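Have a look at the structure that comes next, please.
A selection of the complex's chains, in situ.
First chain written, first letter: the chains are A and B, and each begins at residue 1.
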Amino acid sequence: MPVKRGRMFFMNPGPTNIPDRVLRAMDRPALDFAQAEFKAIALECFAGLKRVFRTEQIMVVYAASGHGAWESALVNVCSPGDTVLVPETGHFSLSWSEMVRHYGVEIETVPGDWRKGVDPAAVEERLKADKDHKIRAVLQVHNETSTGVAHPVAAVRKAIDAAKHPALYLVDTISSLGSFDFRMDDWGVDVAVGGSQKGLMLPPGMCFTGISRKALAASQSATLPREYWNWRRMLDGERQVRFAGTAPVHHIFGLQESLKMIEEEGLDAIFARHARLGEATRRCVAAWSKGGGPELFCTNPELVSNSVTAIQVPDGHDANKLRDVCLERFNVSLGGGLNRLNGKVFRIGHMGDLNEPMLMGALSAVEMGFGVAGIPHGAGGVNAAMEYLKAA
Amino acid sequence: MPVKRGRMFFMNPGPTNIPDRVLRAMDRPALDFAQAEFKAIALECFAGLKRVFRTEQIMVVYAASGHGAWESALVNVCSPGDTVLVPETGHFSLSWSEMVRHYGVEIETVPGDWRKGVDPAAVEERLKADKDHKIRAVLQVHNETSTGVAHPVAAVRKAIDAAKHPALYLVDTISSLGSFDFRMDDWGVDVAVGGSQKGLMLPPGMCFTGISRKALAASQSATLPREYWNWRRMLDGERQVRFAGTAPVHHIFGLQESLKMIEEEGLDAIFARHARLGEATRRCVAAWSKGGGPELFCTNPELVSNSVTAIQVPDGHDANKLRDVCLERFNVSLGGGLNRLNGKVFRIGHMGDLNEPMLMGALSAVEMGFGVAGIPHGAGGVNAAMEYLKAA
């Protein structure tokens, strides 16, 4: 294998680019997590996280992957025999459902086209039909990382309210948090599930759960067994900053720095930057798609994701061949198609610590990669992105 | 607060000193965890971990604190209504028991004096009395980090065998692994629970579970719900290296380096170094204890721990005052007394990446700290440690 040189363009939709500042902040000796110095750092992080989640309610932090935050959301509010309603959005809604199943909770799926968005009316209808309120919670992915579709949250909340249904609203904001607008309190989200390795620009291994007071109250009577994920353990007494076992001190050091970076730039500016880079990517794909070339997987222009773009290659072509070319020849790492999209789709993560030339370098590699991999495509994708960015 | 200068002497029994090499190895961009380059690193780590656990059976790795590995051990082999037998060793045996309780599993405690070791005969007796084999597992802490007592493992295994009892043997090796002898396969341990932040010299946030084939078979019929911790998810099909969700790539980068360091020095040399530094610490404490001064908490000289020493201050004195003095004035961080030992005991971690002058600097600070804090103590502790180390 020839030696690869220069910086890898890490365009995966998570883990994603980690700023040097964050890596350096984590490159330090440990602290005693029971000590005042660490507690002050952790408190600062919890307060900053709440600002990013746009919540004034409750936050818990785990040493775990994002799957841990999912499990935390589930086992704290559900009891065996409960039903949850899951709008189908793609691979990650399926994975979350799968987890539910193993806990002896019933699943009702709201079937959905992976290329389109969740239909709030269908959710409302289903909830209205649930006269006995067997449905304990609605579980929804905000940004389907596998498809690049950003599903409606405020509208689904309205649908739940319109149905006058007491279901809790659990939302996975893992790949939207810190990349585009998410408002836990304004949008009536009861449990918001986040991870370190996307818009928060950290290594994987830490996850977050924003908890509404209503969800916390519900957890008192929920009977699924839990200990590592147990909110009560984390919030016991007056102590606000608790962890399950030894605190992940290095991830917290990194979080302190990434939150500083977020405050310096400001969420509005961050969202505008992601919108700009997301739109540039889509303009590029639009050019490629001409004449039957690779096209946007998301077919609803109002729900395109500003943090990840999934691109479907023409039938008979292999998206993974393109990914191999980009990696081996250009040192550009792209996301693959998950689940039934494997080989059909490749994904460009454009979230976190990214700027215009980083994106353009990646799009150039993909455009060259189509040629090398023999995938037919319309010309001028990179030009279209530049035209847009120049004026944006 | 005056500015502290120089390097903090981090003498906590976990997290512990992290070598620069490990920190630097983690200070790098992410990799796609589905990519060949990462998989090769992870495979290397799994193989190295097995050598450290001295097992040829099964290994799983989680993004989680050590509590996660505990939970993994429990939920994969137990079913609601099962009983587990827990020899009382100190704070961590109590914590593990507490976790068990929340899962609807019954606990039988083998009462024990925290200053002495587990009595294998008592375990054997209790198992013999369990004619119906209601006891699913024996849960034991190898090295009680809260007391500095290294409890017998091989002897307890013999006790289980002597009782002809089918109970699985679950052992917490968190603060012994990589510091002194632990042999999963030779000693007949069914589930061995380890963490990143002690002898493996990594930041907290990753844990390990060594699984015997017998335990894996038992997990097939165990019915406690589990998904994040589910061994089946980690071992599905032919793929050997699976994680729950996104792999903790940076911890794996660090683990690769710490395993290299362990191989370079060799486990035997590592254990000899820990034995030497542990004995030096105890010689020092023996001098301090003269005339009623601070004394070793562990009263069984055959079970003293080579990775952590707990020291009990005289009645009427506050161990935490000493810790404050050492931290504020000398930038030396010591472990506190846990649970009912709070204020009575302080702890010196001497595990991981430690050498003679690091230990001597810390012991000097403690000896000076006694004077500052007004804790009566025998003279010559530091001298006694030097006398020993000079000849060792």
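The criterion applied here is as follows: contacts are C-beta pairs under 8 Å (C-beta built on N, C-alpha and C of every residue); 3 or more make two chains touch, one makes a residue touch a chain.
None of the values given here were measured: they were computed from a predicted structure.
Because all chains derive from one sequence, the complete complex can be expressed as a copy number, which is 4 in this file against the 2 shown.
The rule we apply is simple: only the chains that are shown with their structure count from here on.
Here the spacing of chain A and chain B, counted between their Cα centres, is 35 Å. Within the complex, the chain A residues that touch chain B are 7-8, 10, 12, 14-18, 23-24, 26-35, 62-68, 71, 98-99, 102-104, 195, 197, 203-206, 224-228, 230, 243-251, 327, 333, 335-336.
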